[in-house]
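One structure follows; several queries about it will come next.
Omission of a single protein chain aside, the complex is shown with its protein chains in their original locations.
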Amino acid sequence: MDSTKKSSITESWRRFSRENELVYLFLRNRVAQLAAFIAIVSVGAAALANFIAPTNPYDIASIDIMDSLIPPAWSAEGESRFIIGTDDQGRDLFSAILYGTRLSLTVGLLSIGFASILGVTVGLMAGYFGGRFDAIVMRIADVQLSLPAILTALLIDGIARGILPQDKHDSLMIVVLTVAIGLSLWVNFARTVRASTFVERNKEYVQACQIMGMHPLRIMLVHILPNIMGPILVILTVDLAVAVLLEATLSFLGVGVPPNQPSLGTLIRIGTEYLFSGEWWIVIFPSGMLITMIISINILGDFLRDALNPRLR
Amino acid sequence: MLNFILRRLLQSVFVMLAVSLIAFSLFRFVGDPVAQMVGQETSIEDQENLRERLGLNDPLITQYGRFVGNLVQGEFGFSYRTRQPVSEMILNRMPATLELGLVSLLISLLVGIPAGIYTAIKRGGVLSNVLLISTLIGISVPTFVIGIFLIYLFGVELGWLPTFGRGQTVQIGWWQTSFLTWDGLKSLLLPAITLGIYQLTLTMRLVRAEMQDVLKTDFIKFATARGINYRSLYFNHAFRNTLVPVITIIGLQLGGIIAFSIVTESVFQWPGMGLLFLDSIRYVDIPVMSVYLVLIALMFVVINLFVDMLYFAIDPRVRLKSAHG
Partner (left out) sequence: MDTLLNISQLSVKFPTRFGEFTALDNIDLSVAAGEIHGLVGESGAGKSTVGAAIMGLLQSPGYIASGDINFMGEQLGSLSAEQYHAIRGQRISMIFQDPQTSLNPLLRVSEQLIETIRQHSDVSHAQARDRAISLLEETGIRDVEQRMDEYPHQFSGGMRQRVVIALALCSDPELIIADEPTTALDVSVQKQILALIRALCTTRNIGIILITHDIGVINEITDRVTVLRSGRVIESGPTAQVLGNPSDEYTKALMAAVPRLDKRLDRFRNIVSDDILTKENTSWVVEGASSKLASDWLLQDHQFDTQEPDDNRQSILSVTDLAVTFYSGQPGWFKRDPGFKAISDINFTMRSGQVLGVVGESGSGKSTLAKAVVGLVDPSHGEMIFKSAVLPPGSRRARTHPARRQIQMVFQDPYSSLNNRQKVEDIIAEPIRFYKMASDNKKIRQLVASVLELVEMPQSAMLKYPHQFSGGQRQRIAVARALVARPEFLICDEPTSALDVSIQAQILNLLKDLQQTFGLSILFISHNLAVIRQISDSVLVLRNGALVESAQTEQFFSAPKHEYSQMLLRETPSLAMLQKQL
């Protein structure tokens, strides 16, 4: 395998990609590549919604009720202004979907961030120290598990409604939603991290650190955490899909984001009301967007799970 | 064994106490119970009397004790919204949810387990791949979208099945059942499928993963080397060894079914507990919310206790360990 200097970069990349399990498998998995592409495009489009979207669906002044329920541009009554039609209030559906995706992803990412920080911290400590702390934390996790995610989220939302006055509630809705979804998902992180930490902590490299008298915090962060990134990454991906799904579900149930800032779930709920009278586009396009996004995240999650878990191959 | 069950029971009691504490805090601290119960025009004095009568001025621990005592006796208080006894409201709605949950659980197990075993054994087969791709769709498409799609296809386009409500039901004592009329069964089908698909997918993926793990163990290799026939190898040897984790997760899934029944019930206007809960959240009907919470936790705890006992039937190692202490 001798190589000239010219090709040494491509050669070393080739060697890297062959020796690095994850990169190697990714380069040979068209489906995962497509999923990654879609995920990146979705995130990109959502992040740049302000620039891409032809109209601002949150700006009530720009919406004309006369434009309501216009079908997609390619059908007979369609207008070129609205590529995929408008909803019942005359919002451009394309713009609404972009902004809705942004909202869905924001809530999803924030709540996953919240859940992972909480879950990883608790899981690391419980797995490393064991004993009473572990017992108590895991009992709490049991209680939490006895209340499925959607129930927890609904409950927290219900409490927020009870405590906060109506007007405040709407403006704080995103925060409430993030906390609600985050609190219902932290257990997944905590349990996985705890189990992995427990395995790592009994490995000899950790014992070597303990013998040296290293501070537990340093052992956990510098030594154990990098070794359990695999499972964390998998949960992160899988639970991002769950979080987006949860947000959509809550919005569909009408307890999610406020109606003047529609997320994908809200759009689908509105669309359902018009589905049976023939205005199919309002429900189809947001659903399509939501499903495509979640499927691609789930494909990536599956890919990571298989790639990082050699026992399944 | 007795020792083990007693310990689990104790843990369950702990879980229930924790949940009832949450429920109590909900009831006591979210909004003012008295303000919710009486109208605007009631005088401060009357409100104070009511407060005294309800014991809201007692020490919190006494109030909590009374709250738990009432729960145990099945006295759940009155709804803020309808002024009816909560127990009556929930009892009315319970059969609908339980029947829906039961049918979708059956769907998810009867389809999910065989499909999981099949995909684990026939790795890379065409049908396996088709099944695997459909599970991806199953976990990715939100329940409500599936429901809407089914309604549109079978209810609106084809007109075969009813799209909302329970249809005709038969009353047996206080239990209203859909199982005994054709119309009721037809109405049950779409919601049950909608609710079951997600759980079905989870079951299938789990059974597949566990089967694949077991098929790699030494004892399966040894059994293969002894020429044990494949049917016994797969079912008697391999599948039996997946049962402990599978049952654990199915126990957890039951909770999921109850929770997602909220969504399904909302899509199909199914008059169950989920719809009741959703309404109580919209109208901040705290008594209904807290009782629902306690009931769900109770169901979950009972199921898990049952699951723990199933371990004894399945795994001799658990039996022996508990016999020794």
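So that you can tell them apart, the chains are marked A and B in the order they are listed, and the count of residues begins at 1 in each.
As a working rule, contacts are C-beta pairs under 8 Å (C-beta built on N, C-alpha and C of every residue); 3 or more make two chains touch, one makes a residue touch a chain.
All values reported here derive from a predicted model rather than from experimental measurement.
Across B:Leu56, B:Ile228 or B:Ile249, the residue that sits in touch with the chain not pictured is B:Ile228. For the chain missing from the display, the contacting residue among A:Pro165, A:Gly213 or A:Gly278 is A:Gly213, taking the whole complex into account.
Residues touching the missing chain, restricted to chain B, are 217-219, 221-230, 232, 236-237, 240-241, 314-317, 320 (touch as defined at the top).
Think of the hidden chain as still there; on chain A it touches residues 18, 24, 130-132, 135, 203-205, 207-208, 210-215, 223, 226-227.
Just so it is clear, only the chains that are shown with their structure count from here on.
In this assembly, the C-alpha centroid of chain A lies 24 Å from the C-alpha centroid of chain B. Residues 139-140, 142-143, 145-151, 154-155, 157-159, 161-163, 241, 245, 248-249, 252-255, 265, 268, 272, 275-276, 283, 287, 290-291, 294-295, 298-299, 302, 311-312 of chain A are the ones that touch chain B when the two sit in their complex. The touching residues of chain B, counted against chain A in their complex, run 11, 14-15, 18-19, 26, 30-31, 136-137, 139-145, 148, 152, 156, 209, 212-213, 216, 252, 255-256, 258-260, 262-263, 266, 277-278, 280-282, 284, 286, 289, 293, 296-297, 300-301, 304.
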